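Excluded from the complex is one protein chain; the other protein chains are retained at their positions.
Every chain is named by a letter (A and B) in the order it is written, and numbering of its residues begins at 1.
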Amino acid sequence: MIGSDRAMLILLAVVAVLPPVLSALGEPFLTVILSRALIFATAALSLDLILGFGAMVSFGHAAYLGIGAYAAGILAANGLTGLEVQVPVALAAAGVFALVTGAISLRTSGVHFIMITLAFGQMAFFLMTSLSAYGGDDGQALAAPSTLFGIAVFDGAARFFYATLAVLALAWLGLRTITRSRFGRVLAGTREDPARMQAMGFSPFGYRLTAYVISGMVAALAGVLLANHAAYISPSYMSWARSGELIAMVALGGMGTLTGPVLGALAFVLAEEALAKLTTHWRLPFGAAVVLAVLFTRGGLMGALSRTRGRK
Amino acid sequence: MTNLLILQGLNGLQAGILLFLVAAGLTLVFGVMDVINLAHGAQYMVGTYLAAAFTGLTGSFLAGLALAVPATLIFGLAVEFLVIRRLYDRSHLDQVLVTFGLMLMLNEGVRMIWGAGPISVEMPGALSGSIPVWGKLRYPVYRLAILGAGLAVAVGLWWAINRTRTGMLLRAGATNRAMVSALGTDINRLFLLVFGAGAMLAGFAGAMMVPVVSAEPDMGDTVLILTFVVIVIGGIGSIRGAFVAALLVGLVDTLGRSFGPILLRSLLPPDAAGQAGRTLAPMLIYILMALILALRPAGLFPVKR
Partner (left out) sequence: MTPALSVQSLTKSFGALKVSDAITFDVAEGELHAIIGPNGAGKTTLIHQLSGSLAPDAGRIAMAGQDITRLSMPARARLGLARSFQITRILAGFTLLENVALAVQARSGSSFRFLRPVAREAALNDQAAEALVTVGLGQSARRIAGTLSHGEKRQLEIAIALAMRPKVLLLDEPLAGTGHAESARLSTLIAGLKGRLSIVLIEHDMEAVFALADRISVLVQGRVIATGTPPEIRANAGVRTAYLGEEEG
């Protein structure tokens, strides 16, 4: 995993110098797109904890993006723009939702788990569409950008970009720490062989549920950023297609590597933007690319990276 | 009030029977082939579009329907042959990703061919209008026809699964996969057949609905998720479970949307009741699912494997 760490640090360093470069090249809008990619990278990182390390194929992860976005949006609409309030509320809401739905979902496994998390995701989606005070189906504009103790930390594309990059770096460091801890080793053990773990004396449920909650909370953090990025909150953030895209980012980037999902998210969002410029029907080649990538490659982008470097 | 109950009850049954047609294929594909197919809702959508297109060509909805059903079968067979076949020995995660990509392609393909707007088809003359069903209460003939056709297919499916050799193989396969291969049956052909039949059932459900709902891109997504709820409640792989759960979900969803707000109004002040009704009604089936799973994690009719 040393290679993975180095790849991540190089990635962060390269991305960090891009905004001035892009401005100099006369493409400042690319910084905005890149910020979006970084937000999804954070969400993909959070999904990697349960999907890559815990082997839980959650198909409702976009719900947590939405919960974070709506926490920010609803609080902002009621005059509370401070992140010092918005972030704790977003984390608490996501944590509670993850705790309740996770406790039910984790009683099942395999395909049942996939379908149930999908259904809970839809439940959250419909909950938000029913909030007519906050725009219902259509969503509504964010009343005001979030601040931090009164400071406009998200003011301007460059500042927002660096705030987003900082959140991504923190999320990566945090998850990297967790996955290397005692807890992380138990979680990965349940991925390898749950029966062996039980025979050692570990009950997988509590570890899985804890990971599920942590993962949901980190995704909600990305959701707060997403609301600020678009200056809009919308139920579409939590559509099931979004959950599918997050899974694809993690799986095609390289599960259980943390760096891979970040790469996957960047590649995904940038490819989406590039294809959308070429054709309004970008989903067709995009879907085809996902199908072909899964059928004919293994190990994702990180796998390809380590193979080309001939790692032993 | 009684009239409304009967009316919404019939609507619920009709929604349920359609869900059953879609769910039957999905639950069999999972039960027999162990493949999770996210593109199954798109097969429903393809059914509506094909029915609309063939109706446009022939000028008759019934002819359109008659052409659309075999066309969805052929389409399903092609999808199995080109893509699904490669997924049998893959993980569920790979299956999710590939069928998700497939679904994106189908939704977008439909948009490219027929445009993003809805396509509607006129109700066939003989089946438009309504007839009395209970005192002065009238119900649309076409919806009764859907209900009847759906029930007929359900009976036919029950017969095919319980009384034919292939059906017995399917049931054996859904409970014990190793046994089917032990019987020396040509697994590839059986799987092809199951997938094609599942796609055709979903397509048939979609085709029947086109005079009512009109064809739209992404319309299969909602159906797919409802179908997941149905087969999770029913027990994955169980046709009987899918039938019971489909009717349950159809009824709870329809009745919840119409009677939920009425019930809440008697408990809460009007404003709060309105918001609570709008919030709770669409969530009702998911809450139902959560409750059933909390008590029975493998669904109402668990399939032993």
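Just so it is clear, a residue touches a chain if its C-beta (ideal position, glycine included) is under 8 Å from a C-beta of that chain, and two chains touch if they have at least 3 such contacts.
This is a predicted model, so every value here is computed, not measured.
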| item | value |
| --- | --- |
| Omitted chain's touching partners, listed by label | A |
| Identified contact with the non-displayed chain, of A:R6, A:R159 or A:R185 | A:R185 |
| Sole residue of A:T177, A:T279 or A:T297 that reaches the chain not shown, by the stated touch rule | A:T177 |
| Positions on chain A contacted by the hidden chain, ascending | 177-178, 180-186, 188-189, 191-193, 195-203, 206-207, 210 |
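Convention: only the chains that are shown with their structure count from here on.
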| item | value |
| --- | --- |
| Inter-chain centre distance, chain A versus chain B - centres from mean C-alpha coordinates, in Å | 31 |
| Of chain A, residues touching chain B in the complex | 51, 57, 59, 101, 104, 107-108, 110-112, 114-116, 118-120, 122-123, 126-127, 129-133, 240-241, 244, 247-248, 251-252, 281, 283-284, 286-291, 294-295 |
| Chain B residues within the chain A interface of the complex | 30, 36, 38, 83, 86, 92-94, 96-98, 100-105, 107-109, 111-112, 221, 225, 228-229, 231-232, 236, 275, 278-279, 282-283, 286-287, 289-290, 293-294, 297-298 |
